[in-house]
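Removed from the display is one protein chain of the complex; every other protein chain stays in position.
Up next is chain A:
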Amino acid sequence: MNRAWLVLRRLLSGIGVLWGAATLTFLAINLSAGDPALAILGGPESSPSAELIAQVRAEYGLDQPLLVQYGQYLGRLAQADLGESYRLRVPVSQVIGGQLGATLQLSLAAAALALLLSVLVAVLTANRAPWVRALASGSELVLSSAPSFVIGLVLLLVFSFGWHVLPPSGSSGWRALILPSLALALPLAAVLTQVLRQELESTLEQPFIAMARARGLSETGVRLKHALRHALVPLVTLSGFVFASLLGGAVVVELLFARQGIGRLMLEAAINKDMPMLLGITLLAAAIYVVVNFLVDLINHWVDPRSNAV
């Protein structure tokens, strides 16, 4: 089939996802209790006059019917205008842009760490002695069921307050990145290792593995050159889950380690009912999701040439 058409279809479906995300978030925020006008005026405690509230409502178009607000919102989105934050009174895109770098840094570091750890542990423990496997799967069970903030707290207690080797908070320098990315990566790595090891073990049963051994390939060679690639296929499929867990985990971890970033921004926006900000972050997440999925398909084709590209 025509490659250009495939790319176009992919693009259209990406726009569809973004539109869906915008609509759902818009609905969710408007259906939840609370008055955005109050939020704009400084939250429920500020008790502004009724006139002031009416004025703000008119100014932000909040007195319009919901459908009209929705239409106006989509219209602005089409012009790449995410609107202005109710609380900070600056364009949302500017705020997000300022925080995006820190979160990307954290997520990418955590993703790389998780991948590295899981591949290493899975390759080393697959089909090994029972006690090795028991030890590995035991720790995986603990790590994958413990929430990120518990792991983060333990890491803080040990490395920052116990041994004083790593800073407990802050956003500057690679040393400040280690603990937060570990806290984010460990639960993820635990889940990925379980999947990887299971897949490795079933691949090691395959006839082509026996054949590779018959050619004189060593056990390590068999694992790295043949089995690992097969084990990576389901991992790539899991990347949607990986992405979600990184973003969700970032909120907690950024707070715990007092880091800047989108997670913290999202929490503040939610507490303050800062609608443009929330919508902006949701759209960003959706956009990342679309891009990640596209990349996943490309990677999938590279790992497994039998699957279709684009």
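Keep in mind that, in the parts below, a contact is a pair of C-beta atoms (placed from the backbone, for glycine too) under 8 Å apart; a residue touches a chain by one contact, two chains touch by 3 or more; residues count from 1.
Everything below uses one rule, namely that contacts and distances are computed from a predicted model.
Undergrad: Mind telling me which option in "ABC transporter ATP-binding protein", "Aldehyde dehydrogenase family protein", "Rod shape-determining protein MreD" or "Ferritin-like domain-containing protein" is what UniProt lists for the chain we can't see?
TA: Result for the unshown chain: "ABC transporter ATP-binding protein".
Undergrad: Would you indicate which residue among A:P130, A:G173 or A:P207 is in contact with the undisplayed chain?
TA: A:P207
Undergrad: Tell me which of A:V17, A:L166 or A:L217 is the one touching the absent chain.
TA: If we include the chain that is not displayed, A:L217 is the one touching it.
Undergrad: Residue by residue, what part of chain A touches the chain that was omitted?
TA: Answer for chain A: residues 1, 206-208, 210-218, 221, 225-226, 229-230, 303-306, 308 touch the chain left out.
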